[in-house]
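Below is a structure I'd like to ask you about.
As you look at this complex, bear in mind that one protein chain is not there, while each of the others sits in place.
Now for chain A:
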Amino acid sequence: MTPMLRTVADTAPVAPVADAAPVQIQVRGVEKTFAIGAQKIVALQNIDLDIRKGEFVCLLGPSGCGKSTLLNAVAGFQPPTKGTVTVDGRIITEPGPDRGMVFQEYALFPWMTVAQNVAFGLEIKGMSKAEIAEKVEWLLQKLHLQDFRNRFPKDLSGGMRQRVAIARVLALDSPILLMDEPFGALDALTRRTLQDELLRIWEEVGKTILFVTHSIEESIYLADRIIVMTYRPGTIKRDVVVDMPRPRDGSAPEFNRLKRELSQMVMEEQQRFSQDEIRSVTAD
């Protein structure tokens, strides 16, 4: 395993996370179909994907391309119709704390305070009170939440809520973080702050991250690898390695070249999505 410690001063291009690291998430021949009324929708088809330990991978594509469906299959919420998802050699059949999930809707428990939300997973694990208190404290500090520990989620801004959600899954010490458009509902500045914090934490604790987004810029800013997906059936259109040192500069020519390239791919799929939408409206 290669720890990904890169500092601001580190300007030399770094090889993408290491071909040396072992494969942690293995997706093989995954297909997922849904029935909506009489219509059968193929959300995922022939997905083969290997994600290495410590890698930061973004799933990119327009709405309806099945990127969240793929994430849910890895999380164990929706088992695939065909094929398998394997994590560390075990086939995934149900959700578990080894794959901590961060949802776009935060999914904090509104009846628990910030500290109680963060402690919840630890209590389930059966840790002692003292250990829990110490760990919660450490996480609150890490995500700058210490002044909010006794607040309820309703009193927090969207950015703060997502910090709590991140602290809550980090508490699990799961080797894998699954993130479903976690910053999608945030304003641009909050979003950038949280992206930077996520990168900082990732570099520090070396987790494998599978991150769903429809923002091209976000994927280039964050990921080691970007998986571009097609719209219905959801397949892997391209597997792009982002070989740029972090922190990445959004105005750098390399960044923009990649952005143009990805935009074109995503727009092709977006157009198919729009046509489909128009067709379904006129059919009504």
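In this text, a residue touches a chain if its C-beta (ideal position, glycine included) is under 8 Å from a C-beta of that chain, and two chains touch if they have at least 3 such contacts; residues count from 1.
Here is the rule we go by: contacts and distances are computed from a predicted model.
**Student:** What protein name does the UniProt record of the undisplayed chain give, "Aspartyl/glutamyl-tRNA(Asn/Gln) amidotransferase subunit C", "NADH-dependent [FeFe] hydrogenase, group A6", "(2Fe-2S)-binding protein" or "ABC transporter permease subunit"?
**Tutor:** Going by UniProt, the chain not displayed is called "ABC transporter permease subunit".
**Student:** Pick out which of A:I25, A:I92 or A:L172 touches the chain that's been left out of the picture.
**Tutor:** Of the candidates A:I25, A:I92 or A:L172, A:L172 is in touch with the missing chain.
**Student:** For the full complex, which residue in A:R52, A:R99 or A:R161 touches the chain that was left out?
**Tutor:** A:R99
**Student:** Of the residues A:A21, A:V42, A:A107 or A:A185, which one touches the chain left out of the display?
**Tutor:** Of these options, the touching residue for the absent chain is A:A107.
**Student:** Since one chain has been left out of the picture, which residues of chain A touch it in the full complex?
**Tutor:** Counting over the whole complex, chain A touches the hidden chain at residues 75, 77, 94-97, 99-101, 103, 105, 107-112, 120-121, 124-125, 152-154, 168-169, 172.
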